Structure formats: C-alpha cells, structure tokens
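Note sheet for the following structure.
Certain chains of the assembly are absent from this excerpt, and the rest are unmoved.
Chain nomenclature is as follows: A and B, assigned in order of appearance, with residue numbering initiated at 1 for each chain independently.
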Amino acid sequence: MHCNCRERGYIKWTLLFLAACLGLIAGLSGFTFYYAQGTSYLQDDPVACKNCHIMREHYDVWVRTSHHSAATCNDCHTPRDFLGKYMVKAVNGWNHSVAFTTGNFPEPLKIKSFNRDIVQNACLNCHQDVTGLMGAGLNGENIDCLHCHSHVGHHRRK
Amino acid sequence: NIQDRKEEAFQYPLNVVEVGEGEIDPEVWGRNFPMEYDLFVKTELDYGETEYGGSTPYSKLEKVPAMKRIWNGYSFAVDHNEERGHYYAAIDQANTQRTKIVDQPGACANCHAAEVPALIEKMGWADFNRTPYNELKPSLMTGSSCADCHDPETMDLRITRPAFKNAMAARGIDLEQATRQEMRTYVCAQCHVEYYFKGEDKLLTFPWTKGLSIDNIDEYYEEIDFADWTHKETGAPMLKMQHPEFEMWSSSIHARSGVACADCHMPFIRQGSVKVSDHWIRSPLTHVNESCQTCHQWDEKELEERVLEIQHKTAALLRSSEEAIVDAIDTIAEARSAGISDDDLAGAMKLQRRASLRWDFVSSENSTGFHSPQEAARILGDSMNLARQAQIAALLAER
C-alpha cells in the first residue's frame, strides 16, 4: 500500500512545479497555491489535509473512526496507481486551493461524483476479499458502498 | 486490479454443479452457494412473535375480532393468519380455508410456488390463471426457490412473474433499465403487492395505472367498477386489500432515499471471511443491528424502540378505525332493517367501502405502519373520517 519514498518525493516536486506554472498561466500567483497549502495535497500525512481549517472537522472525526488505524485520507481519496494518484492530487489540490482562496465553494462540503468514484474504488481495493461475493454476477454493476457506509471515514451526522 | 478480483469472486462460489434454466430445487443451487442456501432454508424455522409480526401463524381473526365484521361475507372472515417464512408459501395456501370453501383460480398460485413460471410457459398466461387452483395444486410443491429471484446463469436478480412485468410496463417503466439497487426491491414487488383477478380469464393484475397511493388505487377500482364481495350485513360492494408492502414503501422516506427491501430484510452479514446477503428473510426486529445499524448509528434497543413507537401509534389508529367501521356497519344495517331502501343507503354504502379499503390497506400491509409512518396515519385518518360519515349518512337516511 505504501510506495517508495524517493520516487514519491520526485513526483511530488515535479507536480508542485507543474501546478505552480499552471497557477501563473491562470493568472493567479503561485503564492496562492503555496500559501493556501495546496501542496498539502501532495503529501499523504492526514495532518497536511488539516492545513486547511475547513478540512479540520473531517480530520477530527476521522481520528475517532475505525479507519484511523487503517486508512489515511489519501487511501480513500486518491487512486492506488501513481500517475492517477498524483494527477488527482494535482487536480484536487489546485481546484480546492483556488476554491479556498476565492472562498467560493458550497458549505457544508459535499463530495462530487469525481471524488465519490475514487472513494468507491478505494473501498473495493481494501475490501475486495470480504466483499468478493457481493459482486457475484449482477452485471458486474458494483453495489454502491457509500449507500450504507458513507460514514466510515468520518461520520457525517452530529 | 478489480476486474480480475471480480472474476475471482465469481469463481469463488464452488461451481460444483451446472444449474440449468429449469432448475427450481434450492438444494441443487445450494451446492454452488452453500452459505446462502443454509440461510435460505431457515425460513422454515419459527423464530417466534414480534410485537406485531413474526413467524408464528396465529389467527389474525382471533387477535382482531373486528375483522370478522368488516370482512363479513368474504372468505378472509373465515381464515386469515399472520404470515411466516417463504418455506410455507405453498403449504399455507394449500391448507387455508380460503382455498377450500371457495373454488379459487390458478391465478392464486402466481406468488405461492416456484413451479409457476414453468407452468405459465407450458400452459400460456390466460390458461394458467383461469385453470382451477385445485387442478394445479398437485404440481405446486416448492413454496420458494432461488429461481424466483435469480438467473442461474449469472446469478443476476431477475423478474420471473408476468403480472409485475405487465404492471410496470403499463406504468411505462422499462425493467431492462432497472439498476441493481432497484432490483433489490423489484424482486420482492413481484409478490408483496395489492392485486386482483381481471375478467373471465382471472388474469392476475396490479391496479397501478393511476399511481401507487391508496387514493389512486381506489380511483382505479371505481373506474372499472370492481368489487371483491358484497358485505353480508350492509350489502355494500366491497374491496379487499392484500399485502401492499411495495406500494406503502413507495411513499416512504426510505424509498426516496433509495433504501431497498433487501437492505433491511436481507442485510449483508459476515460469514467467515466474506459478506453474504442474509437469505433468512424475516422480521428485521430479530436482527436490527445488521438491518439498520450500518445506516443508523443507534444502539439495538433504541432502534427497536423507534420501530415500536411508530407501530404502537399505527396500531392505536387501526383499532380506532375498526371501531368506526363497525359502528358504520351497525348503523347501516339498522337502517336497512328499519326498511330504508338500497337507493337511500347507496351513499352510506359507498362511504363504508371507501373507509374499509383504506383501513385494509394499512391493516394488511405487514409492517404496522413502519414502512411509511406518516402515510399510514394519513390513510387511517381518512378511513375514520369516511366511516363516521357513512354512519351519519345512514342516520340522515333514516330521518
């Protein structure tokens, strides 16, 4: 589940660089991405997510879930494969940094289908053994894990 | 990668036998899927009574004597029990007085035996429905089978009963497009629905073209001027409602939220290293943790109490509306014996019918209101209002 760190660091910096350039092109100063700590997206330490106070509630709850010991934010919120993983990190990192800077996003936060699919696959990745039979036949149409387990990462309800 | 794993998963169930299209013996399917089979056969067990449900087939007529008055003149007033597990589907139908004192059509068998799809294939839809039940009876051996809900080839859920296909088609719903989650309800809706036998051929039909609410269903039967029986004391043309679980559920918050019958009645349970659907289909009150807790983070006791509070309120309304309907019957009967004509009592009788079918819709729906709490209470409110108006109409007719 965990990758070779040197490799990761390398990809991290290239993407940080890429993202920063994107920033300039978009006419927004790289300062935004840096200061808003969009770089956090490129790390796997959940504490990094917490750099944005609006992620704090999720962090605080996650700490108390059964998954705390099992899965980090990125285990559920980014794909397993490297390229996919860092592309998603760059995309979310960028979008969310911009959103954060402009303050232009709906609250309470609600996961979008793009990220919801990533999470669904993450569930399957870790749990395909226990859920193997649930897929039996049935047009290969996977059952929606979040229909019953949307709370596992961090309960939504108070 | 997930694709591979799914193949794996598909291999996992021991493919010890080839299950053919015509196979209905659960034991044979069970060789490939022992976990589901072992749970499935438990529907033969009596796990006892819950507050309002459970698997002990006590007489409902004794528990709620008012039913004998409300259904007076109909076979339900003679024999009607609390229902139990799928294992008994064919047995209980064969043994009820309702198939003995009445010559029932084959249509009855649609939801009570796994042999049905093959019989329909052989005889044709009209022929099957119209043939006397007693003629078909010898060939109705298997109350419930995997084949009722599964395609032996792929194990996909499938619809095997024509009446549901026809009813959905009539509503413009294409079952081919149904999602997996919808199928987790539709397989049940083949049978857990209100129905009637249409025309000379006794074609099994669901009264849904105007919608699924009781008001739509009332309207539907009015339009085709249908009656199940004539009330023995008042002479009113009556309608009987039967197990409208699917219709009631459709009006619920759970339905709006995409929660399927199988989510609560066949929750996933851990068996060794895998999750399987609990094929011991029964009252969720016997296992609220598996049935409810993944979605509702309340403890077992609290979840049970939530169900019971809803059911107690529904039950109290049921009792009040039974009183109201019986009062209406008494008053109309009195007026009759006082020599008031059928014409002068027509209004009162129509009101009795409308009150009675609404009460019946909630009473014969097997969740005692849980499947849609506000809707069940709303319907019983209308029922009481109509029953008392029937009484008033009869009193005024007497002046």
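Methods note: a residue touches a chain if its C-beta (ideal position, glycine included) is under 8 Å from a C-beta of that chain, and two chains touch if they have at least 3 such contacts.
Computed from a prediction, not measured in an experiment: that's the story for all the values here.
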| item | value |
| --- | --- |
| Counts per chain label over the entire file, given a single displayed copy of each | A x1, B x2 |
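In this section, only the chains that are shown with their structure count from here on.
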| item | value |
| --- | --- |
| Centre-to-centre distance between subunit B and subunit A (centres being mean Cα positions), rounded to whole Å | 45 |
| Complex contact set, residues of subunit B against subunit A | 2, 5-6, 8-10, 12-13, 35, 151, 154-157, 179-181, 258, 263, 268, 270, 273-276, 294-295, 297 |
| Subunit B-touching residues of subunit A, taken from the complex the two chains share | 121, 124-125, 128-141, 143-144, 147-149, 151, 155, 157 |
